[in-house]
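Worksheet for the structure shown next.
Here the complex is missing one protein chain, while the rest keep their positions.
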Amino acid sequence: MTTLIRSTGPEPEPPSVEPVGVAVVGLGYWGPNLVRNLVELPAAELLAVCDLNPGALAKIAKKYPAVHVTSSFDELLANPAIEALVIATPVSTHHPLAAAALAAGKHVFVEKPLAGSYVEAKDVIDMAESLGLVLMPGHTFLYSPPVNLSLDLINRRELGDIFFITMSRVNLGLHQSDVSVVWDLAPHDFSILRYWLGEVPVRASALTRSCIVPGTPDVAFIDLEFASGTIAHVELSWLAPSKLRRTAIVGSEKMLVYDDTSSEPVRIFNSGADLSAPGTFGEYNLTYRTGDIVSPHLEASEPLSLELADFCNSIRTGSEPRSSNRIGLDVVAMAEAVDRSIAENGQPVEVESNRLAEVS
Amino acid sequence: MTTLIRSTGPEPEPPSVEPVGVAVVGLGYWGPNLVRNLVELPAAELLAVCDLNPGALAKIAKKYPAVHVTSSFDELLANPAIEALVIATPVSTHHPLAAAALAAGKHVFVEKPLAGSYVEAKDVIDMAESLGLVLMPGHTFLYSPPVNLSLDLINRRELGDIFFITMSRVNLGLHQSDVSVVWDLAPHDFSILRYWLGEVPVRASALTRSCIVPGTPDVAFIDLEFASGTIAHVELSWLAPSKLRRTAIVGSEKMLVYDDTSSEPVRIFNSGADLSAPGTFGEYNLTYRTGDIVSPHLEASEPLSLELADFCNSIRTGSEPRSSNRIGLDVVAMAEAVDRSIAENGQPVEVESNRLAEVS
Amino acid sequence: MTTLIRSTGPEPEPPSVEPVGVAVVGLGYWGPNLVRNLVELPAAELLAVCDLNPGALAKIAKKYPAVHVTSSFDELLANPAIEALVIATPVSTHHPLAAAALAAGKHVFVEKPLAGSYVEAKDVIDMAESLGLVLMPGHTFLYSPPVNLSLDLINRRELGDIFFITMSRVNLGLHQSDVSVVWDLAPHDFSILRYWLGEVPVRASALTRSCIVPGTPDVAFIDLEFASGTIAHVELSWLAPSKLRRTAIVGSEKMLVYDDTSSEPVRIFNSGADLSAPGTFGEYNLTYRTGDIVSPHLEASEPLSLELADFCNSIRTGSEPRSSNRIGLDVVAMAEAVDRSIAENGQPVEVESNRLAEVS
Partner (left out) sequence: MTTLIRSTGPEPEPPSVEPVGVAVVGLGYWGPNLVRNLVELPAAELLAVCDLNPGALAKIAKKYPAVHVTSSFDELLANPAIEALVIATPVSTHHPLAAAALAAGKHVFVEKPLAGSYVEAKDVIDMAESLGLVLMPGHTFLYSPPVNLSLDLINRRELGDIFFITMSRVNLGLHQSDVSVVWDLAPHDFSILRYWLGEVPVRASALTRSCIVPGTPDVAFIDLEFASGTIAHVELSWLAPSKLRRTAIVGSEKMLVYDDTSSEPVRIFNSGADLSAPGTFGEYNLTYRTGDIVSPHLEASEPLSLELADFCNSIRTGSEPRSSNRIGLDVVAMAEAVDRSIAENGQPVEVESNRLAEVS
């Protein structure tokens, strides 16, 4: 290769504002990704990381000598230079850690889901609002280029009326020790659906099975009904040896297939069925439009980096982050409804409605 | 190319027994395929075809001058040379036509589904049994090499316990004027599930939507629960501009993905998750096996031809065809259960059990 | 399915002119396809088939009782009702059979290649012209929708200047007993190149190997240079267990990838490199356009049927068929050049030029 090729993209802008002093809590599977992105983010300054695992701390210390490592959460709260906490710990700890951080006057970013229950989520949201602090759930997919391209096509009505959406998120996943596959994976798809459709489903039902760990569903089939008429199916599992990802949005005008594991993550099928007036004998006449398939060009970008930049920007400007706590609350409401349906042997149940959801 | 290459497969065997005199009723979308296969089938002799559409009859007449064409169904019944009828008409006509044919002493092959209701299906089955005639539903997929390879792997327990099965059958289909997408497409997947698992689901639930023709569901999400613990999801639609076919069988040992539109219709993923004894704090320890992916070689063969040969063989030998009327009845029972769940707003409902189903 | 769906495409037009009386010579690998298409072609009437293999004749007789079968070529020549012969025999017999047929006043369709040498091809072309008869080589790909869509894009300069073309035609083929892989497979790619570019290469070189049958090359790498500057590589083999088909046309504006084994046979990549003025130190500045990928919709149609219709139309109207004998001659000239290069150990050699080629 050659040094004559100099410009590998624009130089990182010097941050227009003071970088946000940040600490990361939890260095498990996801934490190190947050650390890496925060180190490279001009809008943030990673001051410390916290975990109970000495090995995890040691790794960060070797790689980033400038970052302070500690096993004491209170130490972070006591440090005035730390303006914000980025929490990537087990779901059951989201509420206590977030609440403590808010109480200490810190802005808080919490990995999805925002909390382990609707009540817990509502509680930390109310705290953040009354304290005037940013509370942001980590719904990373809201920053993914294919998800946003799809949103744009939906909003411009390129797909027409949204007939139905099917989503598969199936792979050989890490079993979560404290949550079901629903609370682990569904927040991804629920946040995307909420983002795309701008509405919360009115009813949800689910069929699940606990194949490996008794009492911990590891496969789930979820049906959702929206007031707009759109119906959606979400299929989740930790058990599939091979990743199967496929989201299909079928509209009256076009179909869109989204697969973030593909080299062409978004494909648009310009075909459809048109219904003409009923013929004799009440027979309907359908004509089929067939057309091209287009894979739109997408700029490469790391959603996690955009997400964390949005978090920092909200802290500095007071704007609401795209991954808002209103969306975070709706996602928790949807997951809770799924649990209720499971408890009622798959009966469709209402989804906790809330005034926040009405505002899209 | 060259005439020196002589052997394009073995010469067709001269049939060991008298060919079965057959007539085809219904020359719509599927009928011409039945005609083509019967013409080339040594075990059958296509004597006549029947349809109300002169254009459809004319096409057959031009292509196969030897075949008698008529618009009179009674004429077929009156013809003693015609031993068997192959019926490919709208679902609502299956029972009356099959019943009339049986009453006239004809063996009957009926395109799937066997009938439009459980009662109708049971009625013609009883007729056939009391009259000692063959009544066979056209569940073609039971003769497809990939479906049978999959059955073999399931039976040899290569996949281990069957955790769950998901099936997508989505395309820009022909709207049936007299049935929903459930009665049109589900019989394919229901017959395959019944064939693979050897059991009828105990409960079914469904969410559907009628996007194009009011009152005629054209998209359906169906959940099925089996006594063995296996759960299945079947996703059906006529509205997708592009074919999306994918059946995934996830077992404790391996995963199998079947897609009859692919050049590698069966792919086996030799991976999985193993659960070891719970660790401290009741934490489960999972280890993941990763392995090769294998696409088994499959002999090319036309399932429809094998299916019709099985029909003729049953007539001559009295053996039960692979696509038995017991399976046909179970498939109708499953479709009816889906309709009941739809009527009850998606509540899970029992599937009509029947002693026939017990015998696998 | 249902008989209510009547229109499976428009009824075949009654031919506006008298059908051409045709006989097929050679029922090897390809012959039966010609027979099937001629039987269904309104513009033709298949009167007879000829082969030395009684089994091959018997198959046709059973399927098409109306067609006369014979092992005597002379019988065909003597039959005045037979206006045209369709020859699908080994390459070495193309010239003698075609010459005899022309001498007997028959129009002739010859499977590709037109003949086994440039001299032989020229000879039958001259005969046909002096006798005012149609002589047409069977370059079926010239009637394939993806090939014609590609031609259209080239002619409309959508791809810009054609930088280079690479073609792979590799599979587990039938070894031809009388020709090399070059004469068996290259005519497909050579006819497509000639059709797309409208020019004959000025130079050709090749590297081959005879892996299975000594003296019969079964793998070939062929390089071609065109006066326009375009270069092409054609890779051929009978030995690859799996079909590898890929033709890539790389132009200054776009790239087109054609694979007739794919469900999306043509894909257009709207990207490219733009060269701006040299920078300091004679360094060139390139900017890269990235864009969408489009898979154009293609009508399904059987090229062989279109090709035979073109043959019949030429006989009745005197128009030159798309697969002209000028193209047939150029293809033979290219194959002969490849053989010369092989004989000279891979040295590039001139391709036999001819005035016919100049006319595109």
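Think of it as A, B and C in the order they're written, each chain with its own count starting at 1.
The rule is simple: contacts are C-beta pairs under 8 Å (C-beta built on N, C-alpha and C of every residue); 3 or more make two chains touch, one makes a residue touch a chain.
No experiment lies behind these values; they were computed from the predicted model shown.
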Chain not shown: contacting residue from A:Leu38, A:Ala88, A:Leu193 or A:Ala248: A:Ala88
Residue among C:Thr166, C:Ser262 or C:Asn313 that touches the chain left out of view: C:Thr166
Contact with the hidden chain (one of C:Val39, C:Leu131, C:Leu151 or C:Leu207): C:Leu207
Sole residue of A:Ala56, A:Leu102, A:Ile212 or A:Cys312 that reaches the chain not shown, by the stated touch rule: A:Ala56
Subunit C residues that touch the omitted chain in the full complex: 161, 163-164, 166, 168, 170, 172, 174-175, 177, 203, 205, 207-209, 211-213, 219, 221, 223, 225, 229, 231, 233, 235, 237-242, 244, 246, 248, 250, 252, 254-255, 257, 269-273, 275, 283-284, 286, 288, 290-291, 293, 345-348
Chain not shown, touching residues in subunit B: 4, 264, 270-271, 283, 290-297
Chain not shown, touching residues in subunit A: 1-6, 8, 11-12, 26-32, 39-40, 51-53, 55-56, 59, 63, 65-66, 88-91, 111, 174, 176-178, 261, 263
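Note that in this section only the chains that are shown with their structure count from here on.
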Mean-CA-position distance for subunit C and subunit A (Å): 53
Centre-of-Cα separation between subunit C and subunit B, whole angstrom: 40
Touching two or more other chains - residue numbers and ranges from subunit C: 4
